[in-house]
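Step one of this worksheet: look at the structure below.
Shown here: the complex without one of its protein chains, the others still in place.
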Amino acid sequence: MKIEVHLERLKQPDAEARLKSTRLAVLAPGSVEQHGPHLPLGTDAFAAMSIAEAVAQRLNTVLVPLPLIGVSPYHQSWPGSLSLQAQTFIAVIEDVCDCIARHSADKLLFVNWHEGNSPALRLAGDSVQRKFNVRVVIAESHLITNKLFGERAQLTHAGNMETAAVMMYDPSLVDVRKADNPSSQADADAMHAVFREKDVFPILRDFHEVAPTGWYGKPEEATLELAQQIREKVSEYIAERAQIEFGRNSRLPE
Amino acid sequence: MKIEVHLERLKQPDAEARLKSTRLAVLAPGSVEQHGPHLPLGTDAFAAMSIAEAVAQRLNTVLVPLPLIGVSPYHQSWPGSLSLQAQTFIAVIEDVCDCIARHSADKLLFVNWHEGNSPALRLAGDSVQRKFNVRVVIAESHLITNKLFGERAQLTHAGNMETAAVMMYDPSLVDVRKADNPSSQADADAMHAVFREKDVFPILRDFHEVAPTGWYGKPEEATLELAQQIREKVSEYIAERAQIEFGRNSRLPE
Amino acid sequence: MKIEVHLERLKQPDAEARLKSTRLAVLAPGSVEQHGPHLPLGTDAFAAMSIAEAVAQRLNTVLVPLPLIGVSPYHQSWPGSLSLQAQTFIAVIEDVCDCIARHSADKLLFVNWHEGNSPALRLAGDSVQRKFNVRVVIAESHLITNKLFGERAQLTHAGNMETAAVMMYDPSLVDVRKADNPSSQADADAMHAVFREKDVFPILRDFHEVAPTGWYGKPEEATLELAQQIREKVSEYIAERAQIEFGRNSRLPE
Amino acid sequence: MKIEVHLERLKQPDAEARLKSTRLAVLAPGSVEQHGPHLPLGTDAFAAMSIAEAVAQRLNTVLVPLPLIGVSPYHQSWPGSLSLQAQTFIAVIEDVCDCIARHSADKLLFVNWHEGNSPALRLAGDSVQRKFNVRVVIAESHLITNKLFGERAQLTHAGNMETAAVMMYDPSLVDVRKADNPSSQADADAMHAVFREKDVFPILRDFHEVAPTGWYGKPEEATLELAQQIREKVSEYIAERAQIEFGRNSRLPE
Amino acid sequence: MKIEVHLERLKQPDAEARLKSTRLAVLAPGSVEQHGPHLPLGTDAFAAMSIAEAVAQRLNTVLVPLPLIGVSPYHQSWPGSLSLQAQTFIAVIEDVCDCIARHSADKLLFVNWHEGNSPALRLAGDSVQRKFNVRVVIAESHLITNKLFGERAQLTHAGNMETAAVMMYDPSLVDVRKADNPSSQADADAMHAVFREKDVFPILRDFHEVAPTGWYGKPEEATLELAQQIREKVSEYIAERAQIEFGRNSRLPE
Partner (left out) sequence: MKIEVHLERLKQPDAEARLKSTRLAVLAPGSVEQHGPHLPLGTDAFAAMSIAEAVAQRLNTVLVPLPLIGVSPYHQSWPGSLSLQAQTFIAVIEDVCDCIARHSADKLLFVNWHEGNSPALRLAGDSVQRKFNVRVVIAESHLITNKLFGERAQLTHAGNMETAAVMMYDPSLVDVRKADNPSSQADADAMHAVFREKDVFPILRDFHEVAPTGWYGKPEEATLELAQQIREKVSEYIAERAQIEFGRNSRLPE
């Protein structure tokens, strides 16, 4: 049986012991935003949390609760989608890390799934590192999932990868039968690539620019078995890589 | 069977429909802070969420996810306790309410359990009301619980009321056998009353001022039956009162 | 004859001596807002200042000047009413307390009269306590006045209690003959109680919600004798209680 | 007899009438800082307020209360001196002007005495002008006093001009007998000139740089007659000049 | 001969005409940070500006001046390196874009060279897009240079690519003879890759972690011819791609 890692579910003496023995904490920023008629609004939060939980178990430490909500302004034209301003998102992370850094954790591992969070997360991590004298490592779990599972876990929005991600967390939240209005995958892939380009790219204003119906991909391909494999392999990948990163001897000047 | 109300677990079309038909949203600010060796750090978050969930079910609307973490600086000497600065707490609420107000909700009901949140929650509510043209109602669920259940639900810290509150959410998180170091209830009651006084009072710096061991009260008195009754009665009380408050015709000038 | 306590009226060497010998300072946040046609806009500021002055005299220390203006957004539909944003109000208190804490005062007693200030004052006090290593005690002088004088000093707006409060400061500022448009006391009491409720309550947007004419109560009942008694008894009550609170040995952890 | 102009002393209907008929408001930022053993800490606040009061009477309008405290960081090594951070000072002015601009005042006249306020006051005035669509005029009353009265009102610190300024407000606050430790006027004049130079100048860190005892000048030369003349002539000068400035037809583009 | 594009060098009527006819502006955030003993501190600023200038010429528009300084906290252990906090960097961009958006430019092309700027630039671009109703396109010119020129323009720090980049701007600023203390390229490449990893990565605290001497690479390989080609090809690439991005019909909802 897996150990309990959710800090909020632990008793204080147990959390303290875990923080002091490992000096490590895992944090999973989320996002609550539309994922079509078949996946829940909290898809990205559930994905990150589910993998982060497995990572924390592997590292025998705690998962510190961050808001389920992330930085998702470009989904706001679909009611129910929520978003923090980037500076609020950063402020929350600073406040939380201030606490746990004072409680002995000087290695902070962020497990993120939502690409809209990435720039703000990086700035938050940099700020936290300088202010609280900790080492921050970020794991972009959606990229790792796609890297490890390829076509079975495509970087669409609300397709096979994200459907499996929700299944990791709670299969009852998936209702593939409702997935009846996908945007054209060819068109959406092409437009998504435009915004994800690394060298010259516009900044996404509204996800309608990518997919008029808000989602695309093949949710019907997701399986519980795939979900299980993602959780297993991606958490293993992150745990191993994080240990390497935290283990480096920094060559900082005096 | 109860309807699903957690916004993050709903699909977007369902959340949108709920928001537009009721124009109402329920929000439950939390807190993650030490509650002795027998209750989880997230006690206040679980209590608020559990009651808020029942309130949202009664009102047939959604529960919008706020951070589990609240304003708890005076528990920081116990590692694992987390706290947002008041201005961060307010900023999160403003950002979230900005989204849902634009998504048609103009009646916002906050169900709070943690008294440390109250001043910041009031300022947040005032700000949200002015900025987004909504009506805010706040329910202080711990006071209601105590009012309705009296000696069975005392306003201690981690005693019978809060133990029952965790049982509402998940009884497996309670371990009364570990509750072996209560602070003196007489002393703690006396000191807690000092900080809770309404007319002349100091502001609490550290909960050691109230209880050297961090908690006091009678967790062993909590029962699942009590937990069930609290959820039932308190949510009923809040739902009824909130409907009255939202139903008033405001006498605002032109 | 009473000693001079207003810091701004003292010469610097005298203020320094007073601060260093008592390590204590009294501060009185105000409010400038409509109080009907018979009481001045600064009613709450005058009330707080008058009592705070008497408290400072009893404690042989100084009264540090805060703005006359407080947090009163809900009176803004009556021109001439002024309000600071809560964050500005807090920033002023932080700046002032930073100065006096560096000048040896580590016991800060706030004497407040305006209930609209209370949540922001509490956050300011908490912030000041943590940033400048002082002990903050708050006295809500309007509640004390009502507690000590009951029906003669009702918690209406611009009624007998507040009329007496202005008389404490300067009777020439009261003109009861103009008090010709009270709102219905029954209606206003009922609505005021709604917003002052402790368990489930809306947040006041505009004082028209309480009283369409902006005030209610019985200003004609106030007398100079009552005014004198309020100043005497309330300041005595606060001074005694504050000394007790500042005298406690805090049980803070190392 | 002079009309009452202090907004906080007016009843709301009178304040509203005054604001609406003149569309003008006078504001007097203060300062609370050491002025030697013979003048009160609030010297600059009293000076500004006294002149501003007379200006408001001449213009038949209101004097809106600003904090007595201004921007005086360089006096903080004398306990009892108070200072707001520049951004706090600006925030207060913005909040207050937001209120009165909404209450019909679109001509705002600031009467300042404390030169430490000037840069922040200018930025506040600029901000207020742009945000609230008003016209701001600033009067530097200490410069005008010196201009009109010359050697009888020197720009020292706590000398004849400032002693007379306090006498304008309340002669009982002056105790010239205690003025026994002036700094050398020659040295202080020379150093003050350095910091007041217009073309190349250091920024004052601490008033010890100007005067080791905190003050210099000839308080013994101040008389009640001079005080009376200053109030009369300076307020007349400001009122006339302000009317000219507010009366100009702005040549703004469409 | 090339047209003048630097906004600060244009006369106002010419700048206005250019902004109104193209509705486009180019902006080049910089960085001032150590680049070894052979390249100037402003290397990244010069690189970005040089390419941006050529891009603006191709697009017949203006280059709007941003600060030479960017976000480079990890170079601060080498004196002379400068850095803005991310929030300051964002505030500057917001202020500047507010101006030019009001002056008709609704297409904003950022040409960046410094990878430390990228997360803050993305957040600034997102903010600007939402606040001022413009379209933002970002070009990461260092990545494009490396993409187009491969081994001749490696992504080291102060190696052949950056040496050529300075040559584009002003060859007299390069002094390859001083380049006598490169860090090991193998080690630095390996460590740089760790921080540039996309899936699991630590955040760079200090560039000593990458290269103990602050730089690595082969500056001696840079030539004026290469510099000329970079300017030519990279600006052409960006201009063409930007035109495509700005030309897309956004599919935004009503």
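Per-chain numbering from 1; labels A, B, C, D and E assigned in written order.
Criterion: a residue touches a chain if its C-beta (ideal position, glycine included) is under 8 Å from a C-beta of that chain, and two chains touch if they have at least 3 such contacts.
Note that the coordinates shown come from a computational prediction; the quantities given were computed from them, not determined experimentally.
Q: Give the labels of the shown chains that the missing chain contacts, considering the complete complex.
A: Hidden chain, whole complex, touched shown chains: D, E.
Q: Have a look at E:69, E:168 or E:200 and name the one touching the chain we're not showing.
A: Considering all chains, including the one not shown, the answer is E:69.
Q: Which listed residue (E:5, E:26, E:45 or E:153) would be found touching the missing chain in the intact complex?
A: Result: among the candidates, E:45 touches the missing chain.
Q: For the chain left out of this view, which of E:52, E:96 or E:165 touches it?
A: For the chain that is not drawn, the touching residue is E:96.
Q: Using the touch rule from the top, list residues of chain D that touch the missing partner.
A: Considering the whole complex, chain D reaches the absent chain at 73, 77, 86-87, 118-120, 122-123, 125-127, 129-130, 135-140, 143-144, 147, 194, 198-203, 205-206, 208-209, 212, 237-238, 241-242, 245-246, 248, 250-253.
Q: Suppose we count only contacts with the excluded chain; which residues of chain E make the list?
A: 6-13, 15-16, 19-20, 32, 34-42, 45-46, 62, 64-69, 76, 78-85, 87-88, 91-92, 95-96, 99-100, 102-104, 170, 173, 175, 178, 214
By our rule, only the chains that are shown with their structure count from here on.
Q: Fit chain B onto chain E over the CA trace and report the rotation angle, somewhere between 0 and 180 degrees, nearest 5.
A: 120
Q: From the C-alpha centres, identify the chain that is farthest from chain E.
A: It is C.
Q: Answer with same or different: of all residue numbers used at the interface between chain C and chain D, are over half used by both copies?
A: same
Q: Can you check how far apart chain A and chain D are, centre to centre, with Cα atoms defining each centre and the answer in Å?
A: The computed centroid separation for chain A versus chain D comes out at 56 Å.
Q: Nearest whole angstrom, what separates the Cα centre of chain D from the Cα centre of chain E?
A: 49
Q: By residue number and range, which residues of chain A touch two or more other chains?
A: 87
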